[in-house]
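Excerpt of the complex: some chains, original placement.
Residue numbering begins at 1 within each chain, and the chains themselves are lettered A, B, C and D in the order written.
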Amino acid sequence: MIVLLKRDLALATRAGGGFGLAVAFFLILCAMVPFGVGPETSALRPIAPGILWVGALLSCLLSLDRIFALDYEDGSLDLLATAPIPLEGVTALKALAHWITTGLPLIAAAPVFGILLHLPGQATGWLIASLLIGTPALSMLGAFGAAITVGLRRGGLLLSLLVLPLYIPTLIFGTEIIRRGAEGGDPTTPILFLAGITAGVMALVPFAAAAALRVNLR
Amino acid sequence: MIDLGKYAGTVLAAYGVSLLLLVGIVWQSWAANARARRELEKYEKNG
Amino acid sequence: MSIWEYANPVKFMRVSGAVLPWLVIAAAVCTIGGIAWGFLTPEDYKQGSTVKIVFLHVPAAMMAINIWVMMLIASLIWLIRRHHVSALAAKAAAPVGAVMTLIALATGAIWGQPMWGTWWEWDPRLTSFLILLLFYIGYIALWSAIEDADSAADLTGVLCLVGSVFALLSRYAVLFWNQGLHQGASLSVAPGERMSEVYRYPLYLSMLGFLLLFLVLVLVRTRTEIRRRRLAALQAREMRA
Amino acid sequence: MSLLAVHELAAARGGIRAVEGVSFTLDAGEALILRGPNGIGKTTLLRCVAGLQPAVEGRIEMAGDSVAYAAHADGLKAALTVTENLRFWAQIFGGGSVEQALAAMDLTALADRPAAALSAGQKRRLGLARLMVTGRPLWVLDEPTVSLDAASVERFAALVRTHLAGGGAALMATHIDLGLQEARVLDLTPYRARPGRSRRPAGFNEAFA
C-alpha cells in the first residue's frame, strides 16, 4: 500500500501536480492581512496566531478537491476500489499524501510568515507544535469532504462549506495552544484535546470517507 | 394598544423578524407544495 | 401494522393527507395563541417588556436543536433500513430547522442590545447556535447540489452523522475557548423552573405551537418532496423506455 | 467449480433497474460477451460483477479478489511514464511481470514515454496491458476495443486467448466484433427490466414511480 503513497507524492511533485501552490496561497493570504488590518505591530501581533491558523486552514482547503477528483475522473478510483486493499486504507493514505504535500510545507513555511505578522518569538515553537498536531486532522476531514463532493462538477465552494464547520474544534484548540504558550501559560490541556481530536479523526473518519466514496462510485 | 415602555422598538423588532421568518417558511412550503401537486397532476393527465 | 408501513410513500401520502387539516388547525391555534398571549403578558420588573421576547426565543431555540436530532434519526433510519420517505423527511426538515435557528439568533441578538448593550457577544451558547446554523446550511447545500437522489440521500445521511459528532465537539470546544466571558448568569434571569406562572403557561403554549408548526411544515414539505420525486421518477422511466 | 456464477441478477442505474433475471456461469477457460442496444445495462451489470455497485436482487458467486476490471477510463496518470503506470498497478495488485505485459501489447518501444504523449489507441493498449499485471483470473471488460485499430484488436484477442488458456475467464461487453469466435454471446435484450411496482425498490426512482 505504500506504493500508493509513493505514487501520489510523485504525482504531486511532477509538473502540473500543484505542489507548492498551497504555500504560495498561504503567503499571499498572510501578505494580504496587513493590507487589510494595517501594518502596525500592535495590530498584527495579537492576531498573528489566529491569522496563521486560519490561513493554513484555507490553504489546505483549496487543495482538497485534488485528493480524489483526479483519480475519479481518470478511472483510477474504480480500479483502486477493486484492488486488494481496503478503500478505508486508500482514503487514509490519500489524506496522508495530502498532508505530506500540503500540510508539511505549510508547517515549514509558517514560522517565516509568522515573522511577517510579528508573531512573538517564543510562540513560534508552539505554532509549529500546534500545526503538527492539528493539520493531520484537517487533511483527513478534508478527504471526507472531498469524498462526498467527488462526483460534482465545480464542487469547490460546496466542499469548503461542508468542511469548514468540521474544522472549528481543531482551529479553536490549535490557536489556544499558541496563545497560552505565548503568554507563558500551560498549554497541556488544549494540546491533549487537539491530539485527541486528531487521533479520533484518524481512527474514524476514513470509514465515513470510504462509505461516501462507495456511494459516489456506484 | 398595550404599552411596551422604553423597549418597544426591541420587542416589536423581535416579533417582526420572527413572524416574517415564520410566515416566509410557511408560505414557501405551501407554494412549493401547490406547485409540485400541479406539475404532477399535469403530467399524470398528459401521459 | 408496523410503524415502518408509513415509509411506503402511497400510505404516507394518504395518512398525512388525512391528519394534515387537523394538525394545521391545532398548530395555528397554539402558535398564534401562544405568541399573542406572550405578547400580552405584563412587563417584568427587571427586564421590562423585553421579557416578551422569550415566547419566541426559547421555543425557536428548542426546536432548532430538536429538529437536528430528528434529522439525525431520520438519516439513520434511511441509512440502516432504506426507507425512502424518511430520507425525504430529513431533507424536508432542514430548512425549517435553519429558520428556527435564525429566529433564535435574531431574537437573541435583538434582545442582547438592551440587556447586554451589544448585538452580538461570542458567548458559548450564542456561538454554538451560529455553528449549528453552519451545519444546517452545509446540509441543505449538499442536498441541492447532488442530482442523483439515491446518492444525495446517502451522502447527506453520512454528513448528518459526522456533522452531529462535530457539532457536539464544537459545543465543548467553544465552552473551553470562551469560558472567561461566559454570560450564564444574565442568560438565565428567569430559568424555567423559577419562572412565574404569568410567563410559564404562555411559554408552554408557544412551545407546543412551535412543535406542531414544525410537524405541519415537515409533513407538507415531505409531501412536496414525494411529489417531486414521483414526477422525476415518471420522467426517468419514460426516458428509458 | 466455475469462476463466476450469476443467479437471477437485477442491476439498477439511476434508481431504476436496468436488467433483471440475468443468470449465467463462467468457467475457467471461458469467455462470455454481453450484447444489447445502447442503454440496456451492460455497463451496469459489469460494475455489479466487479463489486463497484451492489446488486438489487439475485446473487453473484465468486472467489474474493478475483476480478480485474477495465472500463473506458483507463486509470492512467498523464504525468507518469508507461512503465511507471504499469508498475504501480502491478504493485497494488501484487501481480505479474511488467515487461511481459508491455511486450504483449507491443508497448516496449514506448516504455519511457509519459502517458500524456500517447495517442488514444496507445493509451487503450496500456489500459489492457494493465490486466495482465493484476494476476486476477476473471477479467471484466467494458468495450475493450474502442479506438483500437485492426492490428491492436488482433493483439487483444491473442491476449485474451492466452489468459483463457492459463485458466482465466473473461466477461466482456461490446458492440463490435472482438475477433473471439470461440466466445459465448449473451444478448441482454430479453432481460430488460419491466416497469411495475416491485417489492424492494431499487432506488428513489423506482420507489416513487
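The working rule: a residue touches a chain if its C-beta (ideal position, glycine included) is under 8 Å from a C-beta of that chain, and two chains touch if they have at least 3 such contacts.
The structure displayed is predicted, hence computed values, not measured ones.
Student: Suppose a student sees one copy of each chain kind; what stoichiometry should they report for the whole complex in this file?
Tutor: Formula for the entire complex, using the labels shown: A x2, B x1, C x1, D x2.
By our rule, only the chains that are shown with their structure count from here on.
Student: By CA centroids, point me to the most central chain in this structure.
Tutor: Measuring from the global C-alpha mean, the nearest chain centre belongs to A.
Student: Between A-D and B-C, which chain pair is linked by more C-beta pairs in contact?
Tutor: B-C
Student: So, what's the distance in Å between the C-alpha centres of chain C and chain B?
Tutor: Chain centroid spacing, chain B to chain C, equals 15 Å.
Student: Where the centres are mean C-alpha positions, what is the separation of chain C from chain D, in Å?
Tutor: Chain C and chain D have C-alpha centres separated by 48 Å.
Student: At least two partner chains per residue is the criterion; list those residues in chain A.
Tutor: Where chain A meets two or more other chains at a single residue, that happens at 218.
Student: Between which chains is there touch?
Tutor: The list of touching pairs comes to A-C, A-D, B-C, C-D.
Student: Over in the complex, which chain A residues touch chain C? Could you list them?
Tutor: 144, 148-149, 151-152, 155, 158, 161-162, 164-166, 168-169, 172-173, 176, 189-190, 193, 197, 205, 208, 211-212, 215-216, 218
Student: How about chain D: which of its residues touch chain C in the complex?
Tutor: 14-16, 18, 39, 195, 201, 203-209
Student: So in the complex, which bits of chain C are touching chain B?
Tutor: 31, 35, 39-40, 43, 48-50, 52-53, 56-57, 60, 95-96, 99, 102-103, 106-107, 110-111, 113-114, 213, 217, 220-221, 223-224, 227-228, 230-231, 234-235, 238
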